[in-house]
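Apart from one protein chain that is not included, each protein chain of the complex appears where it belongs.
Note that the chains take the letters A, B, C, D and E in the order they are written out, and that residue 1 is the start of every chain.
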């Protein structure tokens, strides 16, 4: 069940028996050879399937995140961090005002992490609002699968190369992992350093690995939706 | 061509021969019996077809707009107006930074109109940025077709009832046009006044009318994409 | 009764028997040959007379509005839109805090329209605050009179050419209506397009038309002051 | 010469021979028995006369200032301090954009003092902008006259009791000077402490004293307008 | 008792018997030959001793204030005024949330004065919060001692030249008092005018004068801590 396929009467009816929602925070930014919307598509794919299995309603995704470092890659659209914080705040206040009390936020983009911190203020103000935050690529599930297959989970190119994020042929050969070090690089140095935009390692993994990873993340999401 | 189906290299290549983009500003708000995403779907449908015919690239839509008056209808998600202004500003700065110089904004929601005014500041600051603003339902094309068929264009229920926005059976009978008068109602009085959320008039028009209207709006969009 | 001719004790006494106020939102911007304060003077003239007839108190006018498009015309002073929204919010919170519960906002400037939307948030927060918004030049009264005399109401030069806004000799001959089209022009292109600043049509109408129009608007205002 | 009596062509012509302007920052707040607009009327009276003698143009006054402490006195309308700072910034940017390079700010209200500090940032950014700040009641001229007549200048009731600010009969007898001490009182305690709103001392001075004081302030203003 | 030497359990215990705290607002800005942290060190010295004598707890100092005029002197770090206002607001909300109800703010820097005004809003919102504001150099105690020794209190160089703020040899000879006049100078003109950064007068006073002054200010602080 997705907001976009329903009208307000449906949501009102839904709220009589459930108070949960899924919210996807994404980004529109360079992902090397992958889709500019990779950070929307992955959490949305999880949301779609989790919604199908659990019946929880899915709000429309936020298609933009905070990506100032990638602004020299055309196609990156970045919200300034204060803007993003206000957007997240407004969305969650609207959901709370409508009667949602438990919201699982599926974040698809590392640059959105400050939202998690900022929402502590909202929970301080609205103590009956239960929020869960899931950033799939930081999960123990993903770490375990990466380890199992001898892959580097963190920012590996392969990690986000799902069939539904792949919009161009991927290089067969990987590239060395890039170490950004301690610098706050800015967009120019970032592009110079990352070149094709990928962070290093193989550009793709075996489809079975990707499936296993997706399934594990989906299991995480379904568990989180119990708000235990 | 849509951002989401492409990577940054594609956009960089595109920018070598074109500097135009389409941006959809939508809303997630009650639309009576229609989809909560009606204000995204209509301009996005225009964008899709215009992109197909013109080759101009389409940025991801902003799924949220400013709808404080509808916050008592569950499913409405509203950005506060200052938030929305900053979002629009950030998106257009990103596009400009990437090299886009002509952007057609397809606005799907009346509550987003202040963005148009606010963007004057951006153009003052970035004089090489050409912006066009199209709010399909306020166009002369729509007015002409409505008049031709004896329909009320402004906020008529039927106006947005396309097959792709209809998510429930529509009432056969219309309802009287609601006159909000001069009041700034607030969400509670708005819900009381609008009841099912529709603004009045018939809930649907003949499919041929809708097709004609869509075609006329599409023609407008294609013309605007020439940035004459 | 105007704030400026009274002290706080008078207002406190007034509030024992009435909770209404009139607030004028104006602008300081180019109006072709007319006064830079045209958008203050017209609603203030209505307020003055309405106050005289109704006894409702008039707050001091906001002399500045949002006019970024006219910034290349010397004499235009524009508040950025977020600034304007905060100003309106602060003024109305002050009035509400003092005990005013019904405020009629007489807006004199099109660029201030977003305030109306923004104030929905305030009413959501303060449900006992009743607000009415009147932008005289968009009224049905004005439309009817313009039509009756074969004049174009919208942005016609003549429309604002009252004796009390006329500060220079007006051209005898009108000019063609300017069509800004769909562009968000920015200040430079706006000045280029509008040249003398007028929007087109005759620069003045028969004094009797102006009187009739003023009387009709005043009747509107008096009716709105009943907060029916 | 005042903005309100002129159109943009007049201002453009003026700017060919002069780049000075006077801007009045006022307040709408309780002043005991005096007009709620006292803090506008006094600097505006100075501006009027200074303009007459010098030919410098006068911008429209800001009728609202920052007066949170007086919000329990009906009739006080207070801008929050960040709002006020943005307003002042916007106004001066507009004036600078139009070609004004020397602006004398006549401040009528103590609560607006932070604007002076904030505008340092603007001058840092726009080094060709010369600003002068005059708060008449803090001037050495006023101090000298008060001393000469054995009056307490600072916040004395009499100090602002000009014929053009007096809107009610003034008490014959003064009251003891109120010492707010070191507390940040808030509106409730402020009203409790100030009662009728006056700060203490006699409620009026001899008209000749007032005339002398006004003349002295006017001389200050005229001198400052030389931007020596 | 200082926050930094204690943990939260200590503060919780403290709050069972007392609800007072001291907060130092300072600055990091040029002070001529004196320490860049002069405006922290003086109020902190007062706080240290007052805490020792009274047992009132001292929060960590804010090491930065609003000093835009001194930004051309290396070592000055200035918060923009809106930033500073938000910082002060956040700190005091945190203290109030923890149970503090009486806070004495020892301000060390003239550029922080707008905070006092801004905090009126906070007291309006949280009426059970008692705030006192002490800017030692504006006190009657300091004025009296300066007068007694024939020194100019206001911005005299000597005034802040305590042993604990002196980080370089001080000139033996004073310099003429600088009169900034009515200009909002901006950083470049300010540095030009103030040269070595001192405001004029002797660079140091007799140690006994400094001791007497410190003792008098300390007595003020101890009295204010009674929140009478």
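Throughout what follows, a residue touches a chain if its C-beta (ideal position, glycine included) is under 8 Å from a C-beta of that chain, and two chains touch if they have at least 3 such contacts.
Fair warning: this is a prediction, and the values are worked out from it, not measured in the lab.
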{"item": "Among shown chains, those touching the left-out chain", "value": "A, E"}
{"item": "Contact partner of the left-out chain, one of A:5, A:54 or A:130", "value": "A:130"}
{"item": "Contact residue for the chain not shown (choose from A:28, A:46 or A:66)", "value": "A:66"}
{"item": "Selected residue (touches chain absent from view) among E:32, E:186 or E:201", "value": "E:32"}
{"item": "Chain A, residues in touch with the chain not shown (by the definition above)", "value": "66, 68-69, 71, 80-82, 85, 111, 113-114, 116-121, 123-124, 127, 130-134, 182-188, 224"}
{"item": "Chain not shown, touching residues in chain E", "value": "3-12, 14-15, 28, 30-37, 40-41, 59-64, 71-80, 82-83, 86-87, 90-91, 94-95, 97-99, 167-168, 196-197"}
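The definition used in the following text is that only the chains that are shown with their structure count from here on.
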{"item": "Third chains touching both chain D and chain A", "value": "none"}
{"item": "From chain E, the most remote chain by mean C-alpha position", "value": "B"}
{"item": "Classification of the chain B:chain C interface as same or different, half of numbers criterion", "value": "same"}
{"item": "Averaged-CA centre spacing for the pair chain E and chain D, given as whole angstrom", "value": "28"}
{"item": "Multi-chain contact residues (two or more partners), chain C", "value": "71, 80, 82"}
{"item": "Chain contact graph, described as a line, ring, star, complete graph or other shape", "value": "line"}
